[in-house]
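Below are the structure tokens for one structure; questions will follow.
Below, a portion of the complex is reproduced, with chain positions unchanged.
Letters A, B and C mark the chains in the order given here, with residues in each chain numbered from 1 onward.
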Amino acid sequence: MHIAEGVLSGPVLAAGFAVTAVGIGIGLKKLDSEQIPETGILAAAFFVASLVHVPVGPANVHLILNGIVGLMLGWAAFPAIAVALLLQAVFFQFGGLTTLGVNTAIMALPAVTCYYLFAPFIKKKTKIASVAAFACGFMAVFLGTILLGGALYFSDENFFEVASVAVSAHIPIMIIEGFITLFCIAFIKKVRPEMLG
Amino acid sequence: MIQENFSEGKSPIHNLAPRTRTLAAIMLSLVVALSHQFIPLLAALIIALFLVFTARLNLFAAGRRLLVIAGFLLLIWLILPFTGGGKILWQYSFLRLHEAGLNLALQLTLKTCAMLFIFLALISTMSTGDLAHALHSLKLPPKLVLLLLITYRYIFLIEDELQSLLKAAKIRNFKPGTSLHCYKTYANLLGMLFVRAAERAQRVHKAMLCRAFDGHFHSLKEYHNRPRDYCFLGLIFAGSAFIVLGEMQLITLSTIF
Amino acid sequence: MNDNTRTNTAILTLEGLSFHYPERPAIIDNLDFTLNEKTHIGIAAPNGSGKSTLFHLIVGLLKPTAGRITFKGREISREEDFKQLRRQVGLLFQNADDQLFFPTVLEDVAFGPLNLGKSKEEALTLSLQVLDNLGLADFADRITFKLSGGEKRLVALATVLAMEPEVLLLDEPTAGLDHKTKHKLIDLLNNFSNLSYLVVSHEFDFLTATTEHIYTMENGKILVDEELHIHHHEHAHRSGKQPHRHI
């Protein structure tokens, strides 16, 4: 889920940088220097995990996992995702320099939102926790695609159709992310519950 | 496998200080991102290609990176020319080719390719360690730079772990498919990856304490700007200025010819 | 279960096997090797000599650049063949952590049988039985991640045995294990006389206790003609010169 360079307009790029700068600021402030290894190594894990391709029918999609990032890192999701995206740009040319702000915001803003919406329910022992975990994975991608669509649309109204296609193409991914988040959180709760905030 | 493809090389670009390359990339990318006219975009593409040649990148490998943006460009070309407004250039039953949409698609293609090549030539030719030092010298928060270094260091280790876990699933006859069993397996595998990452992080933090780490990150490398760095920045500045003037239509085809 | 008359016939044959990682020199170079039924062979060779690579080639996790792999008289080349082979050739990874990825031991052991198309009940029964045979009956509900190094190694072995293999490939099964666990592993392996196995280890004590032949690897080949000789070395123990078992 990223936008290539050269597509977005100046104001949208600027807005992306503004949001991301604030997010990184808050994230770094909340990070003690003790937590930097943990954040960095988890960022590495997300970078790697997002290379996994899972089958959907005849196609393959790669995972986004910003919901889980949010649950584990809270505001630190901003610096972690920014760093992971910079490395993706360096290694694979996904995104680039000018879109780093927008692309980070597209993934990290939903991550932080989902953290506030769902983290309180995740630790419960009831069915609600499972529902919340699924919703977290689903919503993080859903909100991300809405932001992505919005970034395109506000850059140029001619992008309306392109944006709609991009959003609808993500619907199966939202469902898969929901399930992956559900099972993954169940795993972490069993094995190392202290990781969830 | 993740690889740093272009960082090892000997070329005039590789010889520049990482800070110079980063500054040049930022300046050029910004200018190109804000341009819409044909002449400046064409100029930008030419500058970008020139940089790719100067960096002596493997042209095949560099060309393959275009695949990354191919999907998006295809989508644009399939949709924009038929939906964008403006004069109708061509019509066949319900299909209408619009001038404005066509222009936009062309413009985006030029821009995206130019920016991709600029990034390849200037940023991907640095090792991530060098990039981190460049960002450090550009006064980014030290915490962020340290985060970048650590993320980078452990990506390879974690990728190895992931590959091993995938292999472990394979030798137990796991076949990926569209099923809950498959998603559950992947989720557990990733969960294991995250848990191990977190455990490792604790040990790494302890190891850093053992080496008297106190939260401050001292960078070892220092890059001194040499004359060639200033020359290069001057050239890039001139190129950027040309693009800006072109965009403002202070330079047009008629002034050139 | 096995046809006893077939002992001493080849079960796995490698001919002219070669492999290199992309843009690297050859790691496995025109290697020939035959593993007979019900034989137990040790390999001791330096770091980086290609032992793990060889095991991965045998089960088709890596594809050789040249050479033939024959298993039970059939040539194995397509991925479909390797899928069949992997049911019968179990690989124990060098790092047990890389082999276990379910929260509980039982889920992990049952994963293989489930993938082989067994029903949930069959898979559970089989897994519990394998755990029982290894003396791990109490472990079924333990969290795999929290097991000790030695326990993880044994559970990883259980996940392999649950696939009911006829050949085992064991990649440094003793690294980091204490003497007690090592000896438990020796006893287990000595009970597997029905299986063939190939063990990689840097520890000669362990190899002499579990295998009939010890070979080494050099220049991408297994040297079978120069079998390693056994001799004596210093070794320390609390119980000193008295007769003793390692603990």
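By definition in this document, contacts are C-beta pairs under 8 Å (C-beta built on N, C-alpha and C of every residue); 3 or more make two chains touch, one makes a residue touch a chain.
In this text, all values refer to a predicted model and were calculated from it rather than measured experimentally.
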item	value
Counts per chain label over the entire file, given a single displayed copy of each	A x1, B x1, C x2
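Just so we're on the same page, only the chains that are shown with their structure count from here on.
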item	value
Interchain centroid distance [CA atoms averaged], chain A/chain B, Å	18
Chain centre separation (chain A, chain C; CA means) in Å	40
Rounded Å distance, chain B centre to chain C centre (Cα mean)	43
Multi-partner residues of chain C (at least 2 other chains)	103, 145
Residues of chain B touching at least two other chains	188, 191-192, 195
Of chain A, residues touching chain B in the complex	4-8, 10, 13, 24, 28, 31-34, 36-45, 47-49, 51-52, 54-57, 63, 65, 68, 72, 79-80, 82-84, 86-87, 89-94, 96-98, 156, 158-162, 165-166, 176, 179-188, 191-192, 195
In the complex with chain A, residue positions of chain B that touch it	2-4, 25-26, 29-30, 32-34, 65, 68-69, 72, 75-76, 79-80, 83-85, 100-101, 104, 108, 111-112, 114-116, 119-120, 123-124, 128, 131, 141, 143-144, 146-155, 157-159, 162, 176-178, 180, 182-184, 186-188, 190-195, 197-202, 204-205, 208, 213-216
Contact footprint of chain B on chain C as seen in their complex	56, 59, 61, 83, 86-87, 90-91, 93, 95, 97-103, 111-112, 114-116, 145, 159, 163
